[in-house]
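The structure follows.
A single protein chain has been omitted; all remaining protein chains appear in their positions.
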Amino acid sequence: MNSNRLEAFSDGVLAIIITIMVLELKVPHGTEISDLVPLLPVFLSYVLSFIYVGIYWNNHHHMMHAVHKVNGGILWANLHLLFWLSLIPFVTGWIGENNFAELPMALYGGVLLMAAIAYFILQRSILAVQGKDSILNKALGKDIKGKASPIIYTVAIIGSFLNPWIAGVLYILVALMWLIPDKRIEIIFKEEA
Amino acid sequence: MNSNRLEAFSDGVLAIIITIMVLELKVPHGTEISDLVPLLPVFLSYVLSFIYVGIYWNNHHHMMHAVHKVNGGILWANLHLLFWLSLIPFVTGWIGENNFAELPMALYGGVLLMAAIAYFILQRSILAVQGKDSILNKALGKDIKGKASPIIYTVAIIGSFLNPWIAGVLYILVALMWLIPDKRIEIIFKEEA
Amino acid sequence: MNSNRLEAFSDGVLAIIITIMVLELKVPHGTEISDLVPLLPVFLSYVLSFIYVGIYWNNHHHMMHAVHKVNGGILWANLHLLFWLSLIPFVTGWIGENNFAELPMALYGGVLLMAAIAYFILQRSILAVQGKDSILNKALGKDIKGKASPIIYTVAIIGSFLNPWIAGVLYILVALMWLIPDKRIEIIFKEEA
Partner (left out) sequence: MNSNRLEAFSDGVLAIIITIMVLELKVPHGTEISDLVPLLPVFLSYVLSFIYVGIYWNNHHHMMHAVHKVNGGILWANLHLLFWLSLIPFVTGWIGENNFAELPMALYGGVLLMAAIAYFILQRSILAVQGKDSILNKALGKDIKGKASPIIYTVAIIGSFLNPWIAGVLYILVALMWLIPDKRIEIIFKEEA
């Protein structure tokens, strides 16, 4: 079974997720700078989540590039990932409208943690089909970023109850860590070619 | 006429349906756990409908895999299916906001029933073109799941007026029945290859 | 320049148009049949507009099937068509929420009329590239449906101020006329093949 349609469907869902988040930026009624000020936390949370969805799209793009055949298990592992990502607009709106309060920040991390776990499961399902000698497996190597992220999210969730800024800084940190594109797969591909 | 664009359009509609349902999860104004509690039924109804749309996407993906040419009849049978699926966000919102009350639960089943019938009609339109010896026809076999679902939905609709939980349990049951991916087509395909 | 991306973009826009219309079906707060009654005109207007967008998607699909190369003029003629189609959710909401009143019904026809003209312009731009001997030109023949529709819309717009039902009946009539898929192109294609 071909992976094209899985990619197209995932692209569609990710494109909608990334775009409906902007609907939380409600058009203000006034026309002064002071009318924009309350939107600042909403805007910042939008930027952060835009980057996260962008990272997922980017990594998904890289990973699927190494996949040609998909089975039922992979299809559902992918839908499971999309489910958690689809909750990002909700938690983004919640942290943005409440100035990054404790519980919203913790739940934001909870959704990121579940998405990371779902991504890990998807990766496992693909590796199960492709085997240990596959390009993807070589490219992942020790997958340090993939393993570090859930740990940092967990720390951030706990930390958010001490001070929400702990969580905030950690979420930005993980984003920056991933923003550097996954050179590993690109490099291995070149070596193979 | 090629089936690619029909698949792309269906993917687009399904991706939007699955994503706009999350808009029913309205961002709460408070930041306490108690502010999330009223969202629980909305969340649960979202999970159920996400799985249903996922099942339809999955089965649609499998079925279309066996289709290369489409005619006007298939295009409209497909749009008819998308019409009923497009009502899922509405009934999902209704059951979620009303704690799974009788009439909303019955109407939820009504939409599922119409979607199941529309899927059956689409399947018939495809088989009419492909003939009895087609891969799809072999793969479907007796199509027990396809025939059982509308019956269970009908029981659930009637049952919902006795006790909405009867409907709830039946909807979950049908979802679980379909969650197991349609191995039949995959197996037949392998035998052909 | 290849027509694939134009088709993909148009599919995306049409998929979103068809799906956001359902957002006008606002989830009612009550759980009785009487809570659904006020939604009936909204639902009926949704059905009508769903069919219209479906017809446009269907005809667009057929027409583009005969197109392999696009130029700047075709790209803009296509965006012009999408612009008018994007206003369908607005006029659909307006007729649905106002029980098919005079002015809303007239404006609904106005948008359909502009979309029909835009479709005609798009068709002309494609024929200008393909020439008079093209498959598309043969397939269109005298294009009676394409020429009759704008005339009927104009009559409907004027008629809506006498009695909105005149417009309603005419809109349904045009939809039925187009629902019969454009066999002409399919037949000519078969003859060529």
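In order of appearance the chains are A, B and C, and numbering begins at 1 in each one.
The definition used in the following text is that a contact is a pair of C-beta atoms (placed from the backbone, for glycine too) under 8 Å apart; a residue touches a chain by one contact, two chains touch by 3 or more.
Since the structure is predicted, the reported quantities are computational estimates derived from the model, not experimental observations.
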Of the listed residues C:Ala8, C:Val129 or C:Met177, which contacts the missing chain in the full complex?
C:Ala8
I need the residue numbers on chain C that touch the omitted chain, in ascending order.
1-2, 5-6, 8-9, 12-13, 15-17, 20, 24, 71-73, 75-76, 79, 82-83, 86-87, 89-90, 93-94, 97-98, 101-104, 107
Even though one chain is hidden, which residues of chain A still touch it in the full complex?
7-8, 11-12, 14-16, 18-20, 22-23, 25, 27-29, 31-33, 36, 47, 50, 54, 57-58, 61-62, 65, 179, 181-183, 186, 189
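Keep in mind that, in the parts below, only the chains that are shown with their structure count from here on.
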Fitted rotation between chain A and its twin chain B in degrees, CA, nearest 5:
90
Whole-Å gap separating chain A and chain C, where each centre is the average of the chain's CA atoms:
37
Nearest whole angstrom, what separates the Cα centre of chain B from the Cα centre of chain C?
26
Two or more partner chains touched - positions in chain C:
12
